[in-house]
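Missing here is one protein chain; the remaining ones are kept as they sit in the complex.
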Amino acid sequence: MLKEIGYVEVGQPFEGFLLIKSATKGVASNGKPFLTLILQDSSGEIEAKLWEATEEDEKTFTQEQIVKVAGDISQFRGKPQLRIQQIRPSQPTDGVRLQDFLAKAPVEVNQLEERLTEAIFEMENPNIQRIVRYFIKKYEKELFLFPAAVKNHHEYVSGLAHHICSMLNIARDLKHQYDDINQDLLYAGIILHDLGKITELSGPAAPNYTTEGKLLGHISIMAEEIGKAAEELSIEGEEVLLLKHMILSHHSKGEWGSPKPPLIREAEVLHLIDLIDAKMNMMNRALQKTKPGEFTERIFALDNRSFYRPVFEKKD
Amino acid sequence: MLKEIGYVEVGQPFEGFLLIKSATKGVASNGKPFLTLILQDSSGEIEAKLWEATEEDEKTFTQEQIVKVAGDISQFRGKPQLRIQQIRPSQPTDGVRLQDFLAKAPVEVNQLEERLTEAIFEMENPNIQRIVRYFIKKYEKELFLFPAAVKNHHEYVSGLAHHICSMLNIARDLKHQYDDINQDLLYAGIILHDLGKITELSGPAAPNYTTEGKLLGHISIMAEEIGKAAEELSIEGEEVLLLKHMILSHHSKGEWGSPKPPLIREAEVLHLIDLIDAKMNMMNRALQKTKPGEFTERIFALDNRSFYRPVFEKKD
Amino acid sequence: MLKEIGYVEVGQPFEGFLLIKSATKGVASNGKPFLTLILQDSSGEIEAKLWEATEEDEKTFTQEQIVKVAGDISQFRGKPQLRIQQIRPSQPTDGVRLQDFLAKAPVEVNQLEERLTEAIFEMENPNIQRIVRYFIKKYEKELFLFPAAVKNHHEYVSGLAHHICSMLNIARDLKHQYDDINQDLLYAGIILHDLGKITELSGPAAPNYTTEGKLLGHISIMAEEIGKAAEELSIEGEEVLLLKHMILSHHSKGEWGSPKPPLIREAEVLHLIDLIDAKMNMMNRALQKTKPGEFTERIFALDNRSFYRPVFEKKD
Amino acid sequence: MLKEIGYVEVGQPFEGFLLIKSATKGVASNGKPFLTLILQDSSGEIEAKLWEATEEDEKTFTQEQIVKVAGDISQFRGKPQLRIQQIRPSQPTDGVRLQDFLAKAPVEVNQLEERLTEAIFEMENPNIQRIVRYFIKKYEKELFLFPAAVKNHHEYVSGLAHHICSMLNIARDLKHQYDDINQDLLYAGIILHDLGKITELSGPAAPNYTTEGKLLGHISIMAEEIGKAAEELSIEGEEVLLLKHMILSHHSKGEWGSPKPPLIREAEVLHLIDLIDAKMNMMNRALQKTKPGEFTERIFALDNRSFYRPVFEKKD
Amino acid sequence: MLKEIGYVEVGQPFEGFLLIKSATKGVASNGKPFLTLILQDSSGEIEAKLWEATEEDEKTFTQEQIVKVAGDISQFRGKPQLRIQQIRPSQPTDGVRLQDFLAKAPVEVNQLEERLTEAIFEMENPNIQRIVRYFIKKYEKELFLFPAAVKNHHEYVSGLAHHICSMLNIARDLKHQYDDINQDLLYAGIILHDLGKITELSGPAAPNYTTEGKLLGHISIMAEEIGKAAEELSIEGEEVLLLKHMILSHHSKGEWGSPKPPLIREAEVLHLIDLIDAKMNMMNRALQKTKPGEFTERIFALDNRSFYRPVFEKKD
Partner (left out) sequence: MLKEIGYVEVGQPFEGFLLIKSATKGVASNGKPFLTLILQDSSGEIEAKLWEATEEDEKTFTQEQIVKVAGDISQFRGKPQLRIQQIRPSQPTDGVRLQDFLAKAPVEVNQLEERLTEAIFEMENPNIQRIVRYFIKKYEKELFLFPAAVKNHHEYVSGLAHHICSMLNIARDLKHQYDDINQDLLYAGIILHDLGKITELSGPAAPNYTTEGKLLGHISIMAEEIGKAAEELSIEGEEVLLLKHMILSHHSKGEWGSPKPPLIREAEVLHLIDLIDAKMNMMNRALQKTKPGEFTERIFALDNRSFYRPVFEKKD
């Protein structure tokens, strides 16, 4: 595993351990079965073909299995493809673990925990603070494991907490600039806004949408959970209404999934900060893979744009 | 009160009791104050000017006051206007009551109650039936008082229940035609779909949007209430999820206020029946005021169309 | 032909008679020619590959030929594919007929005829009734053969008549609910609205758009035909104008092909009933192929949605 | 009538004959009735107020009456208004005629007739030529009287013929440039494309939409008329289909009223020429009323733009 | 001038100095001329009517004249209106100055200058720094006088510099959070992005669009100016291209006036910061005029939304 799979180049050989993200059977034009595998490590993923696959192969090389593989990187329909020469399942003696093959946030979990604790500590309104603590406790495990999305941005282990903490930092700075902002509301909105994804998605590794996620969506799920939490905590008053509103409106427009547009200042700010952090995450990761003087791949969630990396900067 | 205010014609005199729907002060070009009153009875409303209004007048002629008024119907900017010659507040001896001046559903409340009871009685799924009963009980008073909307369709006393009962009838017929429809789900969706309006709107007479209504909307309010009801009734299972989904999706599209599009058959049918009954209500009332061979006023909620009333039909 | 082609599963063998819907020649990566066949019976269709096809094969296996075929069902790009092991054209002694391989309406033709006759019999306006009779006579053959569309809904033999009869039933029920509806106009609009498809499409089996269909469209074609019919029958008056308007407006919006939006009540109702029956047809058929607890394939004409089939219902 | 009404300036007096385009009764804030008159001559129109109007005035000053009027031009809500000091109906001895007060095309009718004759004479295809001749004959009177639209462009007497002839000239020039164009088709499309307006509109002076116009529209009306004409003339063949298609598609898009987009070259060219001539007509007339260095009024039908008239050109 | 005009309430008297923003003549229904004045001080503006205006009044009360006025605040079409009882032009002895009646930024000019100097000082890239200095020098006077827009946000004296400095602060904070951002590019983009408005608008008081502004727009004006500046300074290279791109793309979309969408990271960030500062400016000012528990007026540039001011916060 000299080179990670996200950084190989066409024409090079590859040898190392990879995780099978998905496995699909096909039949080649010569009538023989083959397997199409998506293989990944924490740096990225690649499509691979295992030609003339036996029934044994089909049973062995399945989703979430770690394999040791050797082959060459060729090009297929403009994308790199790994042509497998040797492949075997990993064995206990190999000493490889599932979590080593998943992408994760570039910040340590304990740092994320600290940042979150600090933000809650700063809250002055007891109602808001209690509701937020309730959810931190309820989801203490998932919060630091789940991604913030299935794809596009922060789609890695701890992505949800990473996204929240970046947003808290921006919120703190904007509060300095625009003093009228209610910091408690904004911090609470940021911490809670995407917790519905814990119900909407199936889990931290290779997440899918649950049936509840598809039929209700994380926005409605979380708005309702706030109502229930307030009831359990016997909290009444405008704060509950406003927190629900912030969750409902944080996608800003009906066609983007929000049943109400932001109608309080902090809801509008929440939406803007969410936008910034998601966009920065997408742009930065795409640009880091791009050489100066070249354009990134098209980024679907950024209106399918390719971004240019300038030459004039000092850099690698 | 020989003729109701919805049926007067320009050039005619008018004398009778009317309810003040709103009163606004203005200053005329000669510098003297006047009052612009919107006056209504159960047949419609008219704008009226009370020129050279005294301070006494201002205090007397306020919203929700019933008045006895005499004057002429003239035309102003293409719409009829009542020019007031005499006006006085109603007195106990006049024997007039607020409810007599509000438009109401063309069906009696007890008939609506019966239809609703019948529909619930037909339900076979006990979970669905219990949830529906819970809400009928909770809102037994408001359900037969509230309008179905602030304007456009069924915007009269008992409008909500009238709308529900019409929809139940259509649902029963469609079930005959398309047997795969789950009648329990569809009936429940129809009965519950707009109950959030009881929280969203301020009341049955001259309704406005409440703050909760503006910040959450009747769709999110009701989806959450179903969750709470199920919890109180200790009901778990797919039925709760599906009922919430039907509420969330019954406006069909994000830009029309639904955070999810219909993703089960009965949700799609609920949306279609809602559409039919709202449109029929608007068209029928506009056409009843239109002479054969003429076009109705433009109906904003029907893409601003004017509808033609054919000549060839038997006249009524 | 133990199992119909619409119900086979990947990994199973298949043997039976099928109709060739289309045949296309290709060249494999080994340089040898092959045939891609779309094979169908009344339950559905499947793609099949005939590798190393001879010139003889090319001439034999052409569109509308019935074949006896044996092979295995594999998966290709996520869709089932039939890998042909044996294939031969059908022979007179096989006793198979073209019509047995086409999908058809789930209602018998004579029932459709009866329903139509009944609706026309109920008409009271002689002008409307005569025009409708004229077209029933003119298209008595095609009406019960043509599909209602090339794809999406009622795209099977007798689909057009099946669609009309379902719509008539809904119209009858709505007339009970909303008595102001003019039943003659609505029934006539339903019966005539899609008859232009008989000119727009090439025929009942594997229909394509004709040049006239592409350049004029079924809406304009039928509006003009009504004009001509009225002239032949010496009918003058508003009914002709209104029937033409109903045809022109039944797609509701300019961007959906209607040069005028509905401007009479019955035209609006016609559009709504058309919408309901088309949507129910699509949803019901997709859900019948879906197991409880799963989602249907995406349905393009329903905004590309997948519909969920609930678990809690009684299974069938 | 020293100055025409389209050219008066605020602050100036006015005296002369004008035609009453519309008359509406109102009641002033002092309770006295007044008349709002729209007065016009061939150069433009102006709003006028007749304060303290008697019942006699109401009966005298009605639509299509010519009046002699004296007053001042003031400004009201940013637009000029004529404050009437003296007004009387015209008398036979005044020697004024209705047609003198209507705007008309800047080209003589006989020139328009000649141009049309020339274009038809050049046609080589006998089917197309016969159909065009049929309509020229059928509408020989209206064709040279009707406007091309109710407002926006060519909305004056002979506007329809003026629009057709300008378009024929552009078509002749484009044929030189792009020889593949079929001139017969294009000329015929131009001559016929708006003839449906003769049925859609009520007449040459102060035109309104007829019921037939509202329910069918000039596009569908004319497409059907071509079908009937061909039948009467016993013409069959592709030319009829193509001419109908050109009529149906000349508004280019569904949302602009065309049930089909242009699908033959000449239909696309017809649409483009129509666009050019309509736009030039609107721009030129607006700019002629604008001083160099200033912007025109906003032109609604040109996306509400104001156009700048350059200073550097030779002034006229 | 006890109370500023932006804070008066309907029913109260007003007396004090105000600036005439615009003056328009009208004619009342009694035939007498009147003046509609828009009067302003630094807190806001109000419409006022001067009834029975003499010719002398017309000449005296013109745009940019300061007047002393006494009257009452009434309501007209839902907006406050000042009914003038006494009015006279200001005199030298009144000691009032034009600039005292214009709204200005809530930050002192020298603070804005300092912030700008600091940002330029931090720049490391000499090319970028020189170009920015060039423009600061070129527009040293206008930069601290001009508003950032004609209406909506920062539409006050020094608004442009105020907007720039707020944006610089946010940029500094985002650079801390997302280290990959090129600070020089982003700072330069912020400082230059709206300088084209100095050419697009007529001046700091009551600004209009210039002809150049209307025909080219501030975006194209400024992109060209950067090109010229680079040429004068003999600067070549990627920095010039990138700065032009940032100007061209800072409105983000074609339909919002940008001929190119952001295609470098710093251009995207520039757009987002611009959005935040404009929105915060609009929301904060509207909310400051709103009582807790109420909604602001509709803000057109924020999708016509009304924002709610919560009750639970500490009041100010």
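Annotations
Order of writing sets the labels: A, B, C, D and E. Residues in every chain begin at 1.
We take it that contacts are C-beta pairs under 8 Å (C-beta built on N, C-alpha and C of every residue); 3 or more make two chains touch, one makes a residue touch a chain.
This one's a predicted model, so the numbers in the text were calculated from it and none came from an experiment.
In the entire assembly, the chain absent from the figure touches the shown chains A, C, D, E. When the missing chain is restored to the complex, the residue among C:Q111, C:T211 or C:Q288 that touches it is C:T211. In the complete complex, the hidden chain is touched by one of D:V10, D:L98 or D:M280, namely D:M280.
Counting over the whole complex, chain D has residues 125, 166, 169-170, 173-174, 176-178, 180, 182, 185, 237-239, 242, 261-265, 268-269, 272, 275-276, 279-280, 283-284, 287-288, 295, 302-303, 305-313 touching the chain that is not drawn. In the full complex, the hidden chain is touched by chain A at residues 28-30, 34, 49, 51, 74-76, 78, 81, 83, 293, 295, 308. Where chain E meets the omitted chain, the residues involved are 211-212, 214-217, 219-220, 223-224, 227-228, 231, 241-242, 244-245, 248, 253-260, 263-264.
The criterion applied here is as follows: only the chains that are shown with their structure count from here on.
With steps allowed only between chains in touch, the distance from chain C over to chain D comes to 1. Under the touch definition stated at the top, chain B and chain E share these contacting partners: A, D.
In summary, the pair chain D and chain E forms a contact in which the copies contribute largely different residue numbers, shared numbers making up under half of all those used. Centres computed as Cα averages put chain A at a distance of 45 Å from chain B. Centre-to-centre, using mean CA coordinates, chain A is 61 Å away from chain D. Shared interface positions of chain A, i.e. residues touching 2 or more other chains, are given as 211, 214-215, 242, 263-264. Those chain pairs judged to touch are A-B, A-C, A-E, B-C, B-D, B-E, C-D, D-E.
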